[in-house]
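All protein chains but one are shown in place.
Our next item is chain A:
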Amino acid sequence: MTSANHTPQSRYPAGSAAFPHRDLTGLAGLAPWELLFLLDEAEQWVELNRQPQKRSEKLAGLTIINAFFENSTRTLLSFEIAGKRLGADVVNMLVAQSSVKKGETLIDTAMTLNAMHADAMVIRHQSSGAVRLIADKVDCPVLNAGDGQHEHPTQGLLDALTIRNFMTERGAKGDFGGLTVTICGDILHSRVARSNVHCLTTLGADVRVCAPPALMPAEVDAMKVTPFHDFDAALKGADVVMMLRLQQERMSGQFIPSPREYRHLYGLTLDRLAKAKPDALIMHPGPMNRGVEIDSNVADLAGRSAITSQVEMGVAIRMACLDVLTRRTRKVEGWA
C-alpha cells in the first residue's frame, strides 16, 4: 500500500490495490483493509438480494465453474445463486468422491476445466491445500469453497459481515475492535474456525476458541486466539457465540464418548447462553445438530440468532468475491 493511492479518509487504496490478489484461497495473511473492502463490496448485494428483481448483469457472458470434489449442498447452492444473480453462466461439476482417483486426476481435471476457458473457478476439495494446488495450474481466478481442514474463506467473510450488520443495526459502530467472539466445537478439524480466526483477529476482535483437548489443534494460541476447555469460562462476557458442527462419527467414542456427553459439556443451552453478554449474538455455519451442540430454543432465539442471516450474507459475500476477482478479466477501470 502506498500513500499515493490511499487517502486517510478511505479504508483502503483505490482500484485493484484494494485487493491485489488473483485468487481467494484463504484469509490468512490478508490485510485488514482487504477484508474490509470485500465486506463493503458485499453491502450492495445484500441490498439487491432483498429486492424482488435480484439480477445484475455485471458478469454477463462470463463462465463460472463450481468444481466440488467434496459433497456440499448449501455452499454449492449459495455460489450458484451468487453467480447467477450476477448474470454469469454457472456450471456445476460435482465429482463424486468415489470416482476421484488419486494420482494425476486432480491436476488433469483442473487442466481440463482450464481448457474450457472458465473465467473463474470455485473449488471445494477434501484435502488441505488442494485448492492452492489447482490455482497454481490454471489461468483464471480461483475461489476456495473449502479445502480439507485448512480454510473456507467466504465463510469467514460472511460471518464477519453478519456480525458487523448486527452490530450496526444495534447502533454500534460496526468496529471489530473490542468485540469478544467465542468459537466452540471441533476446532481441530474445522476450516470454518481457521478462516474465522484469521478474519476476526485481523479485524481486531478478541477470539476465544473452545474445545475438548482432543479437538483442539496444537499451539493454537500462535494464531492469536485464547484457548479454553471450559465452555462456561469461554462464554463469560462474549459478544458473539459461534458454534461449530460436530460430525456424527466423531462423537461416538473416538473423540467424544457420546452426543449427550458432548451436549453436557459443550452444548449451547439457554442456561449456558446466560453466561455470555445479555444480547450476545448466536451463530452456526450449519447444518446444525439440534439438541447436540446447540439447543433449538437457542438456535431459534429471535433477535439473537444470526443463523439465517449468515446464509443470507453468504450469497452477498460470494457475489462480492466473484465480482472483485473477475474485474481484471472484465477490464474494470482501475483493475485492468
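Convention: contacts are C-beta pairs under 8 Å (C-beta built on N, C-alpha and C of every residue); 3 or more make two chains touch, one makes a residue touch a chain; residues count from 1.
Following the convention adopted for this analysis, contacts and distances are computed from a predicted model.
Between the listed names "Peptide ABC transporter permease", "ATP-dependent DNA helicase RecQ", "Dihydroorotase" or "Cyclodextrin-binding protein", the UniProt record for the complex's undisplayed chain reads "Dihydroorotase".
Shown as candidates are A:Glu80, A:Asp119, A:Glu151 or A:Asp206; the residue that touches the absent chain is A:Glu151.
Of the listed positions A:Leu76, A:Ile107, A:Met288 or A:Val311, the one in contact with the omitted chain in the full complex is A:Ile107. Residue in contact with the omitted chain (choice from A:Gly15, A:Gly87 or A:Gly129): A:Gly129.
Remark: the omitted chain is touched by one listed residue; of A:Pro32, A:Pro217 or A:Gly291 this is A:Pro217. Residues 28, 102-104, 106-107, 125, 127-130, 132-133, 147-151, 191, 194, 217-220, 222-223 are the ones on chain A that touch the missing chain.
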